[in-house]
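Note that one protein chain of the assembly has been removed; the remaining protein chains are unaltered in position.
Now for subunit A:
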Amino acid sequence: MSVPFYVSPEQLMRDRADFARKGIAKGRSAIALQYADGILFVAENRSPALHKVAEIYDRMAFAAVGRYNEFENLRIAGVRLADMRGYSYDRRDVTGRALANAYAQTLGAIFSSGGEKPLEVEILVAEVGLSTAEDQIYRLTYDGSIADVRGYAVMGGPADQVAEYVGEHFQEGISLAGALRLAVDALAHDGSEVRQLTPDQLEVAVLDRTRSQVRKFKRISEETLARILSESRPDTTESTDGDAKSEAAESTGSADDTAGASTKDDVPIAPPEDPDDNSPL
């Protein structure tokens, strides 16, 4: 009879965690940021169809990085859970906390079960409240650990570097245009050299508490994004250092905040014309 190799539980868990972490670090980052009127999501995503950010329910959204098939499954489960709860109780009874808990249990159970490979994903569950203080952002990692985040969260890719940049420039009550500028700049500062990101490489969505509809989730189309970005960057030269640039973004940000949230862009979800233009998810 052959004796199986002994692997200590610590080693086993470490191996599994390393495996998951490596998978997640391979991709590009995603950022969630609280701004004055809600929560902004910016992800670097070259695919217009495969989303990293999505609507879950009225006031809730989901953002993820890692393996698409795995987090897509989690997203679908989240929508089913939320719709199920909303249908059997009431729309108001669907909470981010309950969903984040369900995700945490699921991720944790998969991580610690011997038979399955851990999910290579990191996800955010965000719920927009009536005020910034009531906003909730939960960050969940591959092992099911859950953290309550305030202000901003960065995950995937070189998350630490991006988070550092956001941390340096983030301030509470930032305008939408300012937050967008900051997030895009942060994504560009993910390596030793600063990259130039164009709107078609970005996926942007907001949970906008000022939206009159019950469903607060809204995608920001490429054109709107390009407009906001061009307006918040008076000179397009890349030579300025990070601080000066984000301050410029800040000052102009408040001025064109109304432009960012103009009603013209706030078309209902799935508009009747040009569905490709402004797809709901």
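As a convention for this text, a residue touches a chain if its C-beta (ideal position, glycine included) is under 8 Å from a C-beta of that chain, and two chains touch if they have at least 3 such contacts; residues count from 1.
Following the convention adopted for this analysis, contacts and distances are computed from a predicted model.
Remark: of the listed names "Cytochrome bo(3) ubiquinol oxidase subunit 4", "Serine/threonine protein kinase", "Proteasome subunit beta" or "NADH-quinone oxidoreductase subunit J", the one matching the undisplayed chain in UniProt is "Proteasome subunit beta". From the options A:L12, A:M84 or A:A147, the residue with contact to the unseen chain in the full assembly is A:M84.
Across A:N73, A:T95 or A:Q161, the residue that sits in touch with the chain not pictured is A:N73. Of the candidate positions A:Q11, A:S113 or A:Q171, contact with the unshown chain belongs to A:S113.
Annotation: of A:H51, A:R139 or A:H189, A:H51 touches the absent chain (contact as defined above). The omitted chain makes contact with subunit A at the following residues, 49, 51, 54-56, 72-74, 76-77, 79-81, 83-88, 102, 105-106, 108-110, 113, 213, 215, 268-270, 272-273, 275, 279-281.
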